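Shown below is the structure under consideration.
Every protein chain of the complex appears in place save one, which is left out.
Now for chain A:
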Amino acid sequence: MSATLEALSQNLQKHLGDRVKSLKVALGEVTIEVDAADYLVVMQTLHDEPELCFEELIDLCGVDYSVYGNVQREGRRFAAVSQLLSISRNWRLRVRCFAPDDDFPSLPSVTSVWNSVNWFEREAFDLFGIVFPGHEDLRRILTDYGFIGHPFRKDFPISGYVEMRYDPEQQRVIYQPVTIEPREITPRIVREATYGNVDNA
């Protein structure tokens, strides 16, 4: 572990203490996991504390963990993952926070900490249905006006449910159920770790 990551991990432990549920350093990046109850406080500390000093929120995205590893998983399904960047300290951090309720995923909004998160939270709401209480303008952003469902959830088919075409009889654009057949060219495969390992045979 490089000296920067070491210092960052120590500062995180020092200022967040047991609010950090797990701290992982892998591939030169630090990832922490926090509880939804602590989420807002942790983010505020990460922004304000001069020893951490994350001035910029680079990205926030929703993740649906329901079929991770090609198996239906138990436990919490939706998470919001943010990438933070400190310009003055030149380090990065990833914060993951799972939403407690799978049927109504909800996490506090951090728009008051970083204004840049505004559209990212709208996007996570649009695509995954994660609700962010405290967000002033939580509308859909990327999908069509009047779209139904949250398309990036793993149980949403890639071809969608409706398609749009011009109907010459009604002389307007109409929606109808999709007519394309679902197809998968390359199946999704997870191999065991020793697959293709000659020494193992």
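The definition used in the following text is that a contact is a pair of C-beta atoms (placed from the backbone, for glycine too) under 8 Å apart; a residue touches a chain by one contact, two chains touch by 3 or more; residues count from 1.
Operating definition for what follows: contacts and distances are computed from a predicted model.
Engineer: Consult the UniProt record of the chain that does not appear here and report its protein name from "NADH-quinone oxidoreductase subunit D", "Molybdopterin synthase sulfur carrier subunit", "3-isopropylmalate dehydratase large subunit" or "Cytochrome ubiquinol oxidase subunit I".
Structural biologist: UniProt lists the chain left out of the view as "NADH-quinone oxidoreductase subunit D".
Engineer: Decide which residue listed in A:Tyr39, A:Phe98, A:Trp114 or A:Phe132 touches the omitted chain of the complex.
Structural biologist: Hidden-chain contact among the options goes to A:Trp114.
Engineer: Decide which residue listed in A:Glu51, A:Asp102, A:Asp144 or A:Asp167 touches the omitted chain of the complex.
Structural biologist: A:Asp144
Engineer: Over the whole complex, note the residues of chain A touching the chain we left out.
Structural biologist: 26-29, 31, 55-59, 61, 63-64, 68-70, 81, 83, 87, 90, 92, 94, 114-119, 140-144, 151-152, 158, 184, 186, 188-191, 193, 195-196
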